[in-house]
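Report on one structure; see the data block that follows.
The block that comes next holds chain A.
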Amino acid sequence: MSDATNTMDRILEDLTDRFRAGSATRQRDDLAFVTVPQNDAVAAVTHLKEFWEFRHLVYFTAVDIIERGLFRLCYMLHSYTHNLDVCLQTEIMRDGATMQSIHHLWAAAAVYQRELKEMFGIDFPGCPRVDESFALEGWTEMPPMRRDFDTRAYSEATYYPREGREKHDRKEIMKKALYPEVDL
Partner candidate 1 sequence: MSTSEPRPVAETDREGVIEAMNRIELPELDRKYFCDERPKVVEPYKGIVEKFLNWARSQSLWILGFGTGCGAIELRPLMTARYDMYRYGIQPRPTPRQSSVFIIGGYASVKTMKRIVRSYEQMQNPKFVMGLGSCTVNGGMYWDSYNTINRLDHYIPVDVYVAGCMPRPESLLAGFMKLKQLIRDGKAEGANEYARNFDWYKENQKRIIKDWNMPDYNW
Partner candidate 2 sequence: MELSLFAQIGFALLSAFIMFVYGLLLMSSMARIRARVQGRIGIPLWQPFIDIIKNNAKRTSISHGVMFYLGPVFRLAGGLGTLMFIPMIFGSRYWGNFSFSGDALLVMYFIFFGQLGMALGAGDGGHPYSAIGISRGLAQMTAFEVPFALSVIALAAQHGTLSITELVAAQQNGVLSWNVFANPAATIAAIIAFLGMSMHNPFSVVIAPQEIPIGPPTEYQASFLGMLQTNRAIFNAAKLVLYVNLFFGGATTFVGLVIKTFLLYFINVFVGVAFPRFRTDQSIRFFLGIPALLGLIGIAIAAIVGGAS
């Protein structure tokens, strides 16, 4: 087994021991996705940064899992010394979403958190400038990256659509092509 796999095994084992991590998805030798509970997430990120030398925050984003009423936050970390990527994921409630801020670890995380606040509505109390607008000026609707925000309906209501435009849904086209005899 290569060095990378060895180190990755040790890292994941360490996370499981200390932070109640769930089972990890090993996508490649040097890339793993591991889920930890919400209360342990910031501590796990700090441990990875300080002890395992994952000093680069590649990105910090969220996935809207509306079916289960959750947001999945993804902290993608990279280590230059081990040349590994670990994505630490944690799931938080969708209603009244708040999470502890990590701006004390990386100052740039404040910008990611501002974006999440504007686009998803996840609050990070204590983060500097988190209430300012990130990219949208004068936005008063629901946070637009949430899956229950109907962007097409909003666009048709606010901006004047021009007639003569049709949407070709790939699903419908492939359904008709592959199963023409089925009437759906």
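If you want to know what made the cut, all candidates are chains of the complex that A comes from, given by their letters.
To be clear about the criterion, contacts are C-beta pairs under 8 Å (C-beta built on N, C-alpha and C of every residue); 3 or more make two chains touch, one makes a residue touch a chain; residues count from 1.
Remember, it's a predicted structure, so these values are computed and weren't measured experimentally.
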Which single candidate from 1 or 2 touches chain A in this complex? 1
Touching residues (chain side chain A, partner candidate 1) in the complex: 117, 131-133, 135-142, 144, 149, 151-152, 154-156, 158-162, 164-165
